[in-house]
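A protein chain is absent from this complex, but the other protein chains hold their places.
To keep things simple, chains are lettered A and B as they appear, and every chain counts its residues starting from 1.
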Amino acid sequence: MTRITRRDAARLLGGVLSLPAVGAPLMRRAFAEPQDFKIGVIASMTGPAAPFFKEYVEGFQAYAKSWNTRGGVNGRPVSLNINDDESAPAPAANAYRRVAADPDTTLAWVAGPGAGGLAIKAMASELKLPVVSGGAVDTLGIPADPYFFKIAPANRDYMKLYLTWCKERGYKKLAFVLGNDAYGQGEAQIAKEMTASLGLDIAALETFSATDSNFSSQLVRVRSSAPDIVYAAGTGAPGILIYKQYRQLGLKYPLCFMLAALTSAFFQAIGGASEADGVMTPGLLGMLGKQAPGESGKLYDQLVDALGRPASLANSLGWDIGIVTETAIKRSDVSREGIRAALDQVKDLPGINGPITFTPQNHIGQDTRGLAMLKLASGKFVPVDQA
Amino acid sequence: MPDSAALAQFLLTGLTTGCAYALVALAIVLMFNVSGVVNLAQGEYGALGGLLLASLSAMHLPLALSLALVIAAGLLLGAAQERLTIRPIRSAPQFVLITVTLGVAVAIRGAAFLIWGKDPLNVPGFSGDDVFFLWGALLPIQTIWIWGGTAVLLALVFVGLGFTRIGRAIRACSLNSRAARLMGINPQRMTVLVFAAGGAMSTLGGALIAPLTLASWDSGLTIGLKGLIAAIFGSFRSPGLAVAAGLAIGALESCIAGLGSSEAKDVVLYLILLAALLVMGGVFARGRDRLHVGTSI
Partner (left out) sequence: MNAARDLPAALLILAVLVYPALFHSGFALGAALMVAGLAIGAVGLVLLLGLAHQLAIGQAAFYMIGGYGSAILTTQYGWDGTSAMLVSALCASAVAYVIGGPILRLRGFVLAIASLALQLLFIALAILLVGITGGASGIPTVPHFSLGPWVVASDLSYYFIAWFLVLAALAIGINIDRSRVGRALRALAADEAGAAASGINTTSYKVLIFVISAAMASIGGSLIVHFLRVIDPTVFGLQFSLDIITAVIIGGMQSVWGGVLGAIVIVALREALRLLEQPAWEVVIMGVLTVVVLIGFRAGVVGAIEALFGAWSRKSESAPGNHELGPAPAALRAPTERRGALLQVEGASRSFGALRAVERVSFAVASGEIVALIGPNGAGKTTLLDTISGHRAFDKGGAVFGGVDITRTMPDAIARAGIARTFQAIRSFDNMSVLENVMCGCHIFSRASFASVSLGLPGAAEDERRLRAVAMRELDFVGLRDVADLRPDQISFGHQRMMELARAMALEPELLLLDEPASGLNDSETEVLAELLLRIRARGVTILLVEHDIRLVMGLADKVVVLDHGEKIAEGTADCVRQDPQVLSAYLGMAA
């Protein structure tokens, strides 16, 4: 056993004690600047969901920038306080507590996987800090929590679009490869319900975990089920590997991918977006960019201006959250309670991904009006029927 | 009932993953026998190998040079781990030595996260991304590299252990390091040698498999844990058994996922491990010599 001298001990203690000591002034700085209009952002900056939701945050930042050129909130500049939820619910809930505990924060923006949103929703009525969230999980918006609002269509809407489209096309035997995370388990549930009611068959329903790297078992079972079309989900590494191994195994069935999987990291890893030509996705209008019909295309242009480059889907969803927030704040007294009440009254407000509507019973902001079946052609999303 | 092509597919892709487990397991067993340390950081070397190769191939270095650099990095890191974290506390109780390797694992993970970030990195196949047929199974060309590389490494290790002077010295150390010292063998030198070799083996294993699995900062945990499980099945004594167990775990995982349900894969694997340990503890530990009175020499 090494003998400890007093000097060593003092050094170790000093080191350990200085950690909070360094933190304290920073804490003060973080809570200074009360003149800003502070929005607490809770987003997946790390973890498996990060590739998608970091782009959401880029959309937030772009929106805040353009909002500030319009003078912000009554002359107060909008500032974003970004908290990482590590793609997991507990840190998300914790971050929400932290944000809600800051009296200068009037609103939270949430961009993370469904489970984190649900954890925040469970506490929203208690902590009474209004939240505008992204995410596709139905239960985020219905039953509606008075303080928790969700833009973007729900899982149910995507699946509805996909399955009705399959039925129209005459695809009857469907295969699914889904993650065993909250998102995937939700999708599986919905797929089972809806295929039954539409008279379609599930030929194979395979699952995988986020740490898997070998998907041949699942894909071989998909192959032996001889489906008409395959729907695969999975963000980050699994999404990429499923796609590569699907191609390597020579599976030729039409392939539909979950929207959130198709990030720039995905395209980079498979060797460029054009490598994924022919892949379909039940997508949002935001993915059509300028080609999106009506209001969507115009709003998209504003996003591109603020961002300084072509925007991704998650960028556009972040932007839609900005749109609905700014509108609600304009119609409110800029208090937590007032903003909440104003959000409840938003009706048919144009967003990139379809019109946004909240009612006290339904806090899913957008619906199938913002969706279209898309296909990748020459590295770009186009409506599937155009190709 | 799955056809034979499907079965071949499960087995062969499983064996491919198993190669990475086997190399880690082999390194763990060798290190344990020579130094008495169970290296919990071994899986992280695998992750590092993949990440390094991803960076090197992004710089368009020739493959041979890249692989040589990966091996060199493994040698250096392994030796550094031994010199910096094992040798200074050589006489500490065994659980301290093991806990230190856990700390090293965490540090490597954290460093990999800082350096390479969280996004998985793509590594191109050594001979392109084509596929070939074997017994009805479709396999990427990279599979050949993995099998070949693993086979060459295993052959080198077993021939080296069996027929070279250093190999005999290593075996002597693992049997009885005091007796080995009396015979003029320096166990410390053997320990650093084994750590370096183990490090290189694992980084190369990680680099070989990276084109199939992508290189990711957090992949070390899975590889390391499966390698440790394989080492347990080899009783931490037999390198051959550990390698076989590593390959078997890879094949088993893949077959459970393919024949049973992919959801139950992890549950089944860990249940088998726990059940095996319970049986080993319940049955084999009945003998009274478990309380080591100490070997007399």
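We take it that a contact is a pair of C-beta atoms (placed from the backbone, for glycine too) under 8 Å apart; a residue touches a chain by one contact, two chains touch by 3 or more.
Since we're looking at a predicted model, the values are computed, not measured.
Touching the missing chain, out of A:D84, A:D157, A:E206 or A:E326, is residue A:D84. Screening B:L7, B:L56 or B:I108 for touch with the missing chain picks out B:I108. Chain A residues in contact with the hidden partner, per the touch definition given at the top, are 1-2, 4-6, 8-10, 12-13, 16, 19-20, 22-23, 26-27, 30, 46, 84, 87-90, 93-94, 97-98, 100-102, 114-115, 118-119, 121-123, 137, 180-186, 209.
As for the chain not pictured, it touches chain B at residues 38, 40, 85, 88-89, 92-96, 98-100, 102-111, 113-114, 221, 225, 228-229, 232, 236, 263-264, 266-267, 270-271, 273-274, 277-282, 285, 287-294, 296.
Basically, only the chains that are shown with their structure count from here on.
Averaged C-alpha coordinates give centres for chain A and chain B that are 37 Å from one another.
Taken in their complex, chain A has these residues touching chain B: 46-47, 50-51, 180, 206-209, 211, 213-214, 216-218, 220-221, 223-224, 236-237, 240-241, 244, 248-250, 265, 268-271. Those residues of chain B lying in contact with chain A across their complex are 2-3, 6, 9-10, 13-14, 16-17, 118-122, 129, 131, 138, 140, 212-214, 216, 218-219, 221-222, 253-255, 257-258, 261-263, 265-266.
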